[in-house]
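One structure is given below, represented as structure tokens, and several questions about it will come after.
Of the protein chains in this complex, all but one are displayed in their positions.
Take a look at chain A:
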């Protein structure tokens, strides 16, 4: 008979979990594995709230298992390392993102693309090598294989850099892969949320001119003044969109809701690239004429491999890039989820685990 979450591993752990598709989180006692030879154990200090957490809590994608402890933008301080761990020591500031395991024998793993491994193990809600379910960062400690642990440079504040572990890599990776990182390029960012606002910051640091494309005119001031975007387009404003036709080398589209692609394709120059990092559940309409007449492409991207995640964190450290966050106590999390559902956050909630997650 399967052991209970509290009993399946030798070390006590505590977090908040959802028990069903209501997605409501509440205190949850469980356990973590002992620190294996190649494992790093760390005390969690902060965990970002990703929109994927909300999707998973509600079982929007159909593969959630309960109880579910979300959280894959996790940062903290190392408390124990296994005997074969080479790159980390106690006291190091570290983070873990979306993936905690993979097969290490496929082509993708060989190319540092563990996130695309068909057997990749996500940080929460997936079956680990030992058959137990992974629990994420809305918890007091994490145990992860060294390979999947990211070193956080000293100059990055832990709370502000937590969201980079998912939001950051999710936009950084396609900007590099699709070549939208060259100084002087004109790149659009659709959606100014957790992903979008980081995309603006990365793009500016790469010397790219950024146009934010949003349905909310009230985001314009912050986009231009606080985030440094070069221009702002209200996507429902026909005249503005018309005037901007054919101006962009690429677009990073962070919107996961259903939305039309045609107007975005129109904004691209010929050979322009529209890259989707949010995944609407239903297919979108693809008008083929603009694709063909302008040799344009529509591509996708999913987070990034571990090597690239470290590269992204180091890039952020070099340019002092962090996420704009609202730090919340653990017991605010359900309210935060409600607000996130209404896109009422500038621009990422981060749970102050270290100071507010208390088991009674």
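The criterion applied here is as follows: a residue touches a chain if its C-beta (ideal position, glycine included) is under 8 Å from a C-beta of that chain, and two chains touch if they have at least 3 such contacts; residues count from 1.
Quick note on the criterion: contacts and distances are computed from a predicted model.
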Missing subunit (named according to UniProt) among the choices "Guanine nucleotide-binding protein subunit beta-5 isoform X1", "Mevalonate kinase", "Enoyl reductase (ER) domain-containing protein" or "Adenosylhomocysteinase like 1": "Enoyl reductase (ER) domain-containing protein"
Touch with the omitted chain, as defined above, among A:295, A:318, A:341 or A:358: A:295
Hidden-chain contact residue, picked from the options A:113, A:162, A:180 or A:345: A:113
Touch list for chain A against the chain that is not drawn: 107-108, 113, 116, 174, 177, 246, 261-262, 270-271, 273, 276-277, 279-281, 283-302
